[in-house]
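The structure appears below as structure tokens.
A single protein chain has been omitted from the complex, and every remaining protein chain is retained in its original position.
Every chain is named by a letter (A, B and C) in the order it is written, and numbering of its residues begins at 1.
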Amino acid sequence: MLAELINPYYLQVLSFILINIILGISIYITLSTGQLSLGHAGFMGIGAYTSAIVTINYDLPLIVGILLGAIVAGLTGILIGLPTLRLQGVYLAIATLGFGEVVRVLFINWEGMTQGAVGISSIPHIGRELVTGLRDTGFTADMIGIRSNQLISVLVFLILLVVTILLISFFVRQHRSRVGRAFAAIKMDESAAEAMGINITYYKVLAFAQGALVAGFAGALYAHITAYISPSDFSYHRAVEILIFAVFGGSEVIAGPIFGAIFLTSMPELLRDVSEYRYMIYGVILVAMMAFRPQGLIDYNMIHKLKRLRKKKDQKTIDEKESKRHDIGS
Amino acid sequence: MLLEQLINGLTLGSIYAIVALGYTLVFGVLGIINMAHGEIFMFGAFMGVVVTHTLQLPLALAFLVAIAVTAMLGLFLELIALRPLRGKKGVSHLAPLISTIGVSIFLENLAHHFFGAGNRPFNTSFSQLSIQIGSVTIYAVQLVIFAIAILLMISLSFWLSKTKAGKALRACAENLEAASLLGVNTKKMIMLTVIIASVIGGIAGVLVGMAFNSVTPQMGLSMGLKGLAIIILGGMGSVRGAMVGGLILGLSETMIVVFGESGYRDAIAFIAIIIILLVRPQGLFGQPVTEARR
Amino acid sequence: MGNVFKGLLAVIAVFTLALMSACGGNSETSGEQSDGSGDGTVDVKVGVISWLTGAGAGYGEAITNGFELANTEIKEEGKVNIELITEDSAGKQEQALSSAQKLMNSENVSMILGPTLSTEMKVVAPEADLNGVPIMGTSTTASGIPQIGDYVFRNSIPESLAIPAAVSSAVEKYDAKKVAILYGNDDVFTKSGYDTMKKVAEEQGLEVLTTETFQKGQADYNAQLTKIKDTKPDLILCSALYNEGAVIMDQARKMGIDVPFVGGNGFNSPEVIKIAGDAANGLIVATPWFGGSEDEKVQTFVDKYKEEYGNEPDQFAAQAYDALYILADAIERAGSDDRDAIRDALAETEGFEGVLGEMSFDEEGDIVMEPTVLTIKDGKFQPFE
Partner (left out) sequence: MILEVKEITKKFGGIQALTDVSFRVNQGEVFGLIGPNGAGKTTMFNIITSMFPPTTGEVVFIKKRLTGKKPYQITKEGVCRTFQNIRLFPDMTVLENVTVGQHCRTSSGVWSGVLKLKSQRMEEESIKRKARDLLRLVGLEELEDSFADNLAYGQQRRLEIARALASDPKLLLLDEPAAGMNEKETNDLFELIQKIKKLNMTILLIEHDMPLVMKVCDRMAVLNFGKKIAQGTPEEIRNNPAVIEAYLGREEEDELA
């Protein structure tokens, strides 16, 4: 029964969707203070390479490697964020674009560490490592009646799902807290925010570093799921792709980039004919969104309306219950 | 050898400078970075391939076709990607950047479909012409590129400072609203700017095809990023900055090959971007942003 | 927001369930084996992963054409009945991996051919190997691929085989002592090629005067070439794909560099002549495939291919064509569509005669064959003597 239900193909696609959701969240956080980064592919690469290198060369456990990858990317984010914060708008975007390219060129040339353009292969795979670990404890896939590759896919998917949900709830909660309000205020009007007592430098660096950290985290996960990375995985095109998740889905609320990542990743998988024109469609999406709906498909207003609708509904049900009670009473 | 390398650097630098002129013009007037400029440049180059190689027609015609096609692309860029965003409430200043990135991706992949991913040859007998001075060979193409770069810079400076249309354009650059109050047809001026910038890109495309015999859909991205680096280096909106910045980048890319690590050649431009933005954000020839504009 | 978040979770959950139940319908249990129909032919499902959309669609097209042509012929012979199931990877690792999962789990194929790029192979092969599905690359030349696992094969000759052959022939003929190396350092193929070149130059005792690099999308190679020209090498070892390689030769010849160029397999394409014209003369490459060969088998293949698809087959088409024949041969010997049986039979392939020549697999699953050294002379590829 279980064996027939679990298909590694669908789980694989879902796993990539989840990674893209994490990437979408990473750009969303940076954008939530009104900063546009074209360097997220660079942060993703730093996370991926750091984790791959420490797990292969120093035999660190996977979880340590992944966390280290995220942290190194986050620290780089602070390093890049602090000085570039003096830059506004397009200047920041261009500076981060430059950063991303420098990182890629570094991966290519620092052969001793990164093996250059050939890339790093045989990176420990999350699922395979786990299954090996489980086997040592005496648990194998046959015990629940599935094949080991099914178990691997399920484990990878579940881990990613849990991680993604944790991340989403982290940032949803942050959004609703004092920090999130500061982010939103800075995005809407920087000088007004500062006049209201918000230390904009601190919060902008915080957002930039959080974005970099999450991108690095996604990169590290990516490395341990494909088991192979090379510099060309973290090029300018990747940065644009990450940006599109937020531009398309919406950058005002976290549901936006999540929706964007789900839709845009599954689209070519569901419609193979679309695949041919994928990038042209991306281009059209960017232009059309800017012209007709610059805030993305899902925005504050939509969320607000949904909330009201639900409130009304709740109200209605309460009213109905009340009236029923009355009926019974009478 | 150093002399030859100097010539190589100047040739490359001149091309960079021409590409950067297009960026700087659009930024100067509209305050927008046109991320699609590199792809328009690439289309100019492909027009050269189509005319000289596929249709076997003369080189002069290639320039004409490239100018016509890139002018059209500029027009579409303005009408589709830029005008709808202008003056709209709630549109951030990043919107045009994202929108032109969209155009650039679209054009790059359109070129893939039309022309294939491979390299296209660009055969003209003109590119074989050369003069021998001592042990140094100078190609006619190199001289032409250098001449066109200088010519474009001088005529653009002249046009901007001396002609009526140019003055109107500068008025737009100073303040769009004020210019429109003074009776300048800003819509027309903006369109003119974008078209002129695109045409300059198209000309650069044909020149690159002539000089290096190498035209691919990917060339727009790498050239575009270099052009971007140059206007940041030279100062956004500065014609002189674009020229000097272009030459500096061309020469330093050549020199890094001469003296050492050709592997880091591509990184120079981006390292330059980061350093200049941190040390002197207005660039070498740019005006510092006054406090009052905050 | 809280409700929205819960809603989102619900969406994800539904999405997952929908996909999982969707697969419930079409996944077959892997235990089931068909030993073929009664008349002795073996029915086998073979998955193909190829780059069919995007920048490299040209490669994928040649490869799938090669497979199809071979499959029609094999079907006519009637010993094995191969059903090809083709998936597009778009040149991306993620999509290649998803495609492989689909083929292995939803389609339940016995064997995978492809994917097109070495980068994709490095992601797909470990997964196939783990699942015990034999996989054979037909265009993946980077080093380290057959070493991924027991189930991983390739019939495309690696640069480590092609480049030494080309270099030693050239060194012998021109009595070369000093060489300059030029390579693309941001591409996995050209970088692997360079690593081999460096090793070969050392082994042959050649003096490397200078090593220069270039990057994708670069149009101007004058700086590197001027530097190389100044060192006056006897040969230039150039690890480039034909696109860049042709432009490099064009600029080099214009500059007055007239020494021969030795390239890797990636440099080998009729396109070089199309792009560089006369400047292409003097290129020396080693290749598994020479369409101009007088061999009867080769000529029939070229004619048939031309008739079917309207253009000359390139090495990708030829390698794909031979790959399917090798596979058919192995399946015939295995006598079933069992994955392990096919793997064992493949590994035993020895002295197989194809359009590329005589092929065997070594113990790692890498191809063993003699590459042909070609040169461009008078605007044509010709055997190098």
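We take it that contacts are C-beta pairs under 8 Å (C-beta built on N, C-alpha and C of every residue); 3 or more make two chains touch, one makes a residue touch a chain.
The structure displayed is predicted, hence computed values, not measured ones.
Undergrad: Looking beyond the chains shown, say which of A:130, A:165 or A:179 touches the absent one.
TA: Selected residue, touching the omitted chain: A:179.
Undergrad: With the missing chain put back, one of A:25, A:48 or A:198 would touch it. Which one?
TA: For the chain that is not drawn, the touching residue is A:198.
Undergrad: Which residues does chain A use to touch the chain missing from this display?
TA: Against the left-out chain, chain A lists 170, 173-174, 176-182, 184-185, 188-189, 191-200, 206, 252, 300-301, 304.
Note that in this section only the chains that are shown with their structure count from here on.
Undergrad: Hop distance check: chain B to chain C, minimum number of steps through touching chains?
TA: 1
Undergrad: Measuring centre to centre with C-alpha atoms, which chain is farthest from chain C?
TA: Relative to chain C, the chain with the farthest C-alpha centre is B.
Undergrad: So how far apart, in whole Å, are chain A and chain B when each is placed at the average of its C-alpha atoms?
TA: So the centroids are 34 Å from each other.
Undergrad: Between chain A and chain C, what's the gap in Å when you average each chain's C-alpha atoms?
TA: Distance between chain centres: 34 Å.
Undergrad: Among the residues of chain A, which ones contact at least 2 other chains?
TA: Residues 105, 108-109, 279.
Undergrad: Give me the residues of chain C that touch two or more other chains.
TA: 54, 185-186
Undergrad: Could you pull out which chain A residues touch chain C in their complex?
TA: Residue list for chain A touching chain C: 3-14, 16, 105, 108-109, 116-119, 121-122, 125, 128, 147-149, 152-153, 161, 165, 168-169, 172, 175-176, 226-228, 230-233, 253, 255, 258, 262, 268-269, 272, 275-276, 278-279, 303, 306-307, 310.
Undergrad: Under the definition above, what is the set of chain B residues touching chain C in their complex?
TA: 1, 4-5, 8-9, 11-12, 112, 116-121, 123, 127-128, 137, 139, 208, 211-214, 216-219, 221-223, 253-254, 257-258, 262-263, 265-266
Undergrad: Where on chain A does chain B make contact in their complex?
TA: 34, 36, 83-84, 86-87, 89-91, 93-95, 97-99, 101-102, 105-106, 108-109, 191, 236, 240, 243, 247, 277, 279-280, 282-292, 294-295
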